[in-house]
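Apart from one protein chain that is not included, each protein chain of the complex appears where it belongs.
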Amino acid sequence: MKVYEVRQFGIENLVLVERAEPQLKANEVVVKFHAASLNYRDLMFEKGVYNPKARLPAVPFSDGSGEVVAVGADVKKWNVGDRVCTIFTQGWLEGSLSIEKRRTTLGAGDLDGVLREYGTFDENGLIEVPGHLSFEEAATLPCAAVTAWNALVVSGNLKAGDTVLTLGTGGVSIFALQFAKMHGARVIVTSSSDQKLTKAKDLGADEIINYKKILDWDNAVLRLTNRIGVDHVVEVGGAGTLSKSLNAVRIGGHVAVIGVLAGAGGFDPRGVLMKAVRMQGILVGSRLMFEKMNNAIECNRLKPVIDKMFAFNEVSEALRYMESGSHFGKIVVSL
Amino acid sequence: MKVYEVRQFGIENLVLVERAEPQLKANEVVVKFHAASLNYRDLMFEKGVYNPKARLPAVPFSDGSGEVVAVGADVKKWNVGDRVCTIFTQGWLEGSLSIEKRRTTLGAGDLDGVLREYGTFDENGLIEVPGHLSFEEAATLPCAAVTAWNALVVSGNLKAGDTVLTLGTGGVSIFALQFAKMHGARVIVTSSSDQKLTKAKDLGADEIINYKKILDWDNAVLRLTNRIGVDHVVEVGGAGTLSKSLNAVRIGGHVAVIGVLAGAGGFDPRGVLMKAVRMQGILVGSRLMFEKMNNAIECNRLKPVIDKMFAFNEVSEALRYMESGSHFGKIVVSL
Amino acid sequence: MKVYEVRQFGIENLVLVERAEPQLKANEVVVKFHAASLNYRDLMFEKGVYNPKARLPAVPFSDGSGEVVAVGADVKKWNVGDRVCTIFTQGWLEGSLSIEKRRTTLGAGDLDGVLREYGTFDENGLIEVPGHLSFEEAATLPCAAVTAWNALVVSGNLKAGDTVLTLGTGGVSIFALQFAKMHGARVIVTSSSDQKLTKAKDLGADEIINYKKILDWDNAVLRLTNRIGVDHVVEVGGAGTLSKSLNAVRIGGHVAVIGVLAGAGGFDPRGVLMKAVRMQGILVGSRLMFEKMNNAIECNRLKPVIDKMFAFNEVSEALRYMESGSHFGKIVVSL
Partner (left out) sequence: MKVYEVRQFGIENLVLVERAEPQLKANEVVVKFHAASLNYRDLMFEKGVYNPKARLPAVPFSDGSGEVVAVGADVKKWNVGDRVCTIFTQGWLEGSLSIEKRRTTLGAGDLDGVLREYGTFDENGLIEVPGHLSFEEAATLPCAAVTAWNALVVSGNLKAGDTVLTLGTGGVSIFALQFAKMHGARVIVTSSSDQKLTKAKDLGADEIINYKKILDWDNAVLRLTNRIGVDHVVEVGGAGTLSKSLNAVRIGGHVAVIGVLAGAGGFDPRGVLMKAVRMQGILVGSRLMFEKMNNAIECNRLKPVIDKMFAFNEVSEALRYMESGSHFGKIVVSL
């Protein structure tokens, strides 16, 4: 089967190779992949900055969708022909995360990812694709959507009438916007592009802020919330935006810490203290969260936002497009 | 001022009288009432079966809306002209209920209710009317809407994709339907009337069951949920429906126990045990719940469903209409 | 190997037979049993009233302890010689219960129980015995202790200073007393025997009530709590005691519904409503709860209370002793 491998770190070092067909154990399932989606983590992995000690070669990308083409003798969950997605953290079925579970993520050195024709997975490592979604749409879910769901619905315990602040228009932020609107919340979106902000409005955003034009966007958020601040921040910016996010959140509010986009750097923890803020680190989520999210997606006929699609042999172009930062929602590769 | 009083129990014993103008303390507010809504409790109170030991005469009805016409010297929350609703349990501002707080409900013997021209309240005993609602619409909120919000959003921790079962089409059940849809949930509605079920569909109900035609409606619910059962039951029927509700809920599910409509009677607690069900008694809710609910109502432009309106001098007709059980949503009296 | 089998229902129909050695799969472990403990469920199962449709013959008893004598090729958790307990619900590892998980309990018709010389289990179906406990002590934990832990610590979210009411002195109630004291709570114990109440005092009970002498023990509980009521009831009596328990609990309090001892019967659900009570059905608990409970047992050097020990060939006497109701804590069979 055809597989993309990261043979040495440094972007552009993705190599298309032939590998032997996967072996099948009694509780395993073979998936023929049809689509994969990109996350910022994939870009960092290619560059060698995500996990510099990862063993190579490694198959990259965590988010794949496809159909079941073979099932092991003891498999109960799946039949040939079923449409499935991969679970980001294969060993995290439910409950809380642990060291052992965290070592089972796809596509960044723990376990081989999905940028390949076929893959073999434990039957619990897959989840059913909602009926109204294409393979391309389903491939957007495993990392970004589950992260947004965990951040707002599980950790954030989001309710109708809450106010949510999302930063930028990457995959997690757009899913966060969609899930927040699905729960009847009010959403404030920031971006550096008026065009993207208009798109966010179309998806239901209640308020928009162009942070290139309004540099003190945190104060703009306070003005939009009677100077109280928002209930939730979906914080994907890291050290670069966290101080402003802490200014924009209400006393006793919730900051879901997700991204590492804005790179390293420090911030003063007294912001957390003086507003009695809850900061919760979010590492994607469990199979059970994915399952409940899919119920919600199906029940509300939610459609993921795909910005652009690439062919299998355009993976490098897809990564460069992500690097440019010009996307709105998800970037998908058809396999 | 003109006041309706319950002088002795027995329906029809509502008497319209003149009372002296209320006195005003430093932290109090005088409200001129414009509308009031009926709850089943009001009917039971008139008949003397809600609280047979209540001191009479008493001003009935708990749910009123109107405008502020005078404020005490220390009042900070309100100005003359503000549009306000009464809080059902005047002393329950936030946190959990207590014996002391429970003794401060309006309109059933604790504190005088709202069926009068003017009323005097502690400034914390009122809440702002959402801007897009009329006085009549706002008068529907204090008991039924807060109860439904507490049942599903606070106690039930409702999430998009959850399945909710509501029984009948009274005020609480219709608000529960609306709040459940507002949070992206799936809703199954039962009623004895196809016409009401059609109206429920128009409000967003995903599934409808006519329990006069389908006597084992609990099994119908199981069939609609892959034999798993629903996540939440908004149980307004009491002993008359509880055993079926326990059959219709999933293992580990949530039954919000609200109503006393179906009268006394027992049920076997082993239903609770064998499905590890959580049964939560719901006694309306706190001022804080009301406030958060109003945020949600405002944010989502929700409109309460008023079935029928009556004039001040038609209160008895309004009660008889409620007794007939033919309403869908709320019954309102214009004052 | 030697096995006790229930061949037909009706107490006394336990038969000691020889069965073939168990087969071993890659993820399985063979345990040589050293001790088993009795639960009321075992008595009901023998009599055919627990699950009258269970397939026979079946090996009874859910709670066993022993040592690992063989491990399958893929087993990572265990080595030969490890001291282990069985998990009551083999398939409930963490998170919430489901229909599928509930079908995996030991010793009552789902899966063979522990009243045998050797047993084969999935590696996740076992848990390590705390170092300071004997096999006999460890055998008391899987059902009664995990039930009490789930009731008070997981469902009840017990805190120091809370007041807990336990009914009687069976296995669950005594563990509940011990766990409540371990968390700094105040405990009120009821029993029909002054002698048992004295023993409960020795274990830390703060207040004792002989319900044979004080028939309105619910009012006695109210008197001991400034007429507020207790925060938690560990309700093992079922319909026979539930109405009194609802009288004894505070507004907004928590009733963990566990037992079926007092047989069928109904109760009026308005008690739940009018005090805004939370009633939670408790079906033992997950592997993760067991693990956390064992941490607590080990950290606090807690010793389970064993009332009486029986030899392998005295199983019928042990069951009759349980039936007599004269025990305080757990009854254990040495294998």
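Read from first to last, the chains carry the letters A, B and C; within each, the first residue is number 1.
We take it that a residue touches a chain if its C-beta (ideal position, glycine included) is under 8 Å from a C-beta of that chain, and two chains touch if they have at least 3 such contacts.
Computed from a predicted model, the values in this text were never measured in an experiment.
J.: Shown chains touched by the missing chain?
T.: Looking at the entire complex, the absent chain's contacts are A, B, C.
J.: Would you mind spotting which of A:Lys47, A:Lys77, A:Lys275 or A:Lys308 touches the chain that isn't drawn?
T.: Among A:Lys47, A:Lys77, A:Lys275 or A:Lys308, only A:Lys275 touches the chain that is not shown.
J.: Which residue from A:Val3, A:Ile209, A:Leu242 or A:Leu335 sits in contact with the chain not drawn here?
T.: Of these options, the touching residue for the absent chain is A:Leu242.
J.: Write down which of A:Leu56, A:Leu215 or A:Ile251 is the residue touching the left-out chain.
T.: Within the whole complex, the residue contacting the unshown chain is A:Ile251.
J.: Across the whole complex, list the residues on chain B that are touched by the chain not included here.
T.: Output for chain B: 93-95, 288.
J.: Can you name the residues of chain C that touch the chain not displayed here?
T.: 153, 157, 159-162, 179, 182-186, 206, 292-300
J.: Touching residues of chain A against the unshown chain: what are they?
T.: Interface residues of chain A facing the absent chain: 96-99, 102, 227-228, 238-239, 242, 251-252, 257-260, 264-270, 272-283.
To be clear about the criterion, only the chains that are shown with their structure count from here on.
J.: When the centre of a chain is set as the mean of its C-alpha atoms, what distance in Å lies between chain A and chain C?
T.: 42
J.: Give me the residues of chain C that touch two or more other chains.
T.: If we look for residues of chain C contacting two or more partner chains, we find none.
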